[in-house]
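Removed: one protein chain of the complex. Kept in place: all other protein chains.
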Amino acid sequence: MRRPVSYLALLAAVALIYLFMLGPILITAVVSFNRSDRSYFPPRGLSLHWWGAAFTPQWTGAFVFSLELAALSAIATTIAGLPLALAFRSYEFPGKAAIQAMTLGPLVLPSLVTGIALLQFLTLAGLGSWIGLPALLIGHVVICLPFSVRTIAISLASIPVSAELAAASLGASPGAVLREITLPLARSGVGAGMIFAFISSFDDVNLALFVSSPRQTPITVQIMQFLEFGFSPTLAALSILSMLVPLALVALCGRVVGIGGYLQQEQGHA
Amino acid sequence: MVPYLLVAVPAGFLLAFFVAPNMILLSASLLESEGMVPTGVLTLGNFTTLLSHRIYVDAIIRTFGIGLAVGALVVLLAYPVAYVLVRTTSRWKNVLLALALSPLLASVIVRTYGWWVLFNRDGAVNEALQALHLTARPLIMLPSTAIIIVGLTHALLPYGVLTLMAALNGVSPNLERAAISLGAGRMRAFAATTLPLTAPGIIGGFLLAFGVAISAYATPAILGGPATQTMATLIYTFMATLLNWSLGSALGVVLLASCLTLLMLTALVSRRRALT
Partner (left out) sequence: MPEGRMSEAALELRGLEKRFGAQTAVAAIDLQVQQGEFVTLLGPSGCGKTTTLNMIAGFITPDAGSIRLGGRAVENLPPHRRDLGIVFQDYALFPHRNAAENVAFGLRMRKLAKTEIAARVADALRMVRLDGLDKRRPLQLSGGQRQRVALARALVIRPALLLLDEPLSNLDLKLREEMRSEISTLQRRLGIATVFVTHDQDEALTMSDRIAVMRQGRIEQIGTARDIYERPASVFVATFIGSTNLVRAKPAGPPSEGLVPLATAAGPAILRLDRPLAAGADLLLAIRPERLQLTPTGTAPDGSTAWPVRIEGVTYLGGRLEIALRLADGSPATAHAMNLGAMAWQPGHVADAWFRPDDAWPILDGGASDGAAP
């Protein structure tokens, strides 16, 4: 089929937009192999020096801390999100609308504001010692919960009600229906919710900025703090490293849980 | 009984760590304070302080300006991508979709860093300009509100693509074909059918990008400076550097109110969509 000129012009424009979307990330990747100590692009000479620098304790500590925080957040978010999604789906009860609104609230409020609110609350409540891992974990569960509840709700909604009725008619008690039918069929939503929570936590800057402690700082905040003093190609290497984690996660688990269908649910945390 | 058993713990958690902190934020913005500790005196002083200093007012105005520009640019750039992704029958469709969405996996810091590399004093843009003898010495392009806008547009583009794809998926390609069969040109057919039918998606994408842009911290912090403060960077300055939590809370409330207004606008748009 011959394409009309206007369509070719559209394709050309889209190609340029793709360049715009992917260019900066590629540039960052290339800069990390720079030999010079400035972030030259194109790089002047190749070196793995900055990658080596990225693997010093200053950075690996924060990196590992971020991984731990993200894993804990993913697990805690799922533990909180699953009963919420189940209750929202199967029951009508007084206060349901209010609890639903409260659950989805963090989705529409800036996480930066959630961060400063949490900081003040903990300080005033005499829980200043929680600043660090506990506060980060709490904050990340708050901001990840809406994703988790929504992805689980979507997978629950796709279960035919009759499958659960059929199980009951075959002699399965309510507990057995949950264990044998509902949860196995909601697995992909739970998995996708966990992956989103992990990535949201791992990539979060806005909330972590306010409730990190000097000894418990995620990699994103560490980079932001370093940026106040200057730039270094190490940061490029670290940026790429921190991008590879979610990428690997999605590549590994994405197929298993069919993450694609849930991607539409994610919202901004810039 | 059963539903309350299920929701009790998570709902209690949210009450304690989401609702209560926001209440405290709201009250802190309305109380006088000595440093970090609020006193019991009610005041609107925090808000009048924000509105009586040029630098704060500028930051608020700049933030909304950035939001408007980013919202418009995101829609403008995301629409052609979404259109091609929805309408193409190419076997590369899934690869192209993955490429368009892959930046979502990267932290916003990664997505912003590349722009700094391009535009900093020793960056690629300056190198190129000097190599072409267009300038004798490097231009100082950062900090810059314009480049903050570019950086945020770049960071939020995937969300725009997702929103517009959802809208375009609901419009049958046969509508444009029908218009063409009735004698309209390609552009005319698009403007008469698909464009108006995806208006809710356009508005939705704009509002989403606007909302995230006005509350973004990392991008304006990396690409901006003291002369290009936004609400988010100013809140950080209040909270972390100046330790003036009352002003920080007040500005936080302004940001919160802006986002809630946006939410209501979005709800309004989607209700109209439901009605039509």
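Just so it is clear, A and B label the chains in written order, and each chain counts residues from 1 on its own.
One rule holds in what follows: contacts are C-beta pairs under 8 Å (C-beta built on N, C-alpha and C of every residue); 3 or more make two chains touch, one makes a residue touch a chain.
None of these values were measured; they are calculated from a predicted model.
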Result, missing-chain neighbours among shown chains, is A
Filtering A:A12, A:A125 or A:A163 for touch with the omitted chain leaves A:A163
Contact with the hidden chain, among A:G52, A:G128 or A:P184, goes to A:P184
Subunit A residues touching the chain left out here are 160, 162-163, 165-174, 176, 180-181, 184-185
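Definition applied: only the chains that are shown with their structure count from here on.
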Interface with subunit B, subunit A side, in the complex: residues 4, 6-7, 10-11, 13-14, 17-18, 20-28, 31, 38-42, 80-81, 83-84, 86-87, 90-91, 93, 96, 99, 102-103, 105-106, 108-114, 116-121, 123-124, 138-139, 141-142, 145, 199, 202-203, 205-206, 209-210, 220, 223-224, 227, 231, 235-236, 239-240, 242-243, 246-247, 250, 263-264, 266-270
Within their complex, subunit B touches subunit A through residues 2-4, 6-7, 9-11, 13-15, 17-22, 24-25, 28, 36, 77, 80-81, 83-84, 96, 99-118, 120, 122-124, 127, 152, 154-159, 162, 166, 186-187, 208-209, 211-219, 221-222, 232, 235-236, 239-240, 245, 248-249, 252, 255-256, 259-260, 263
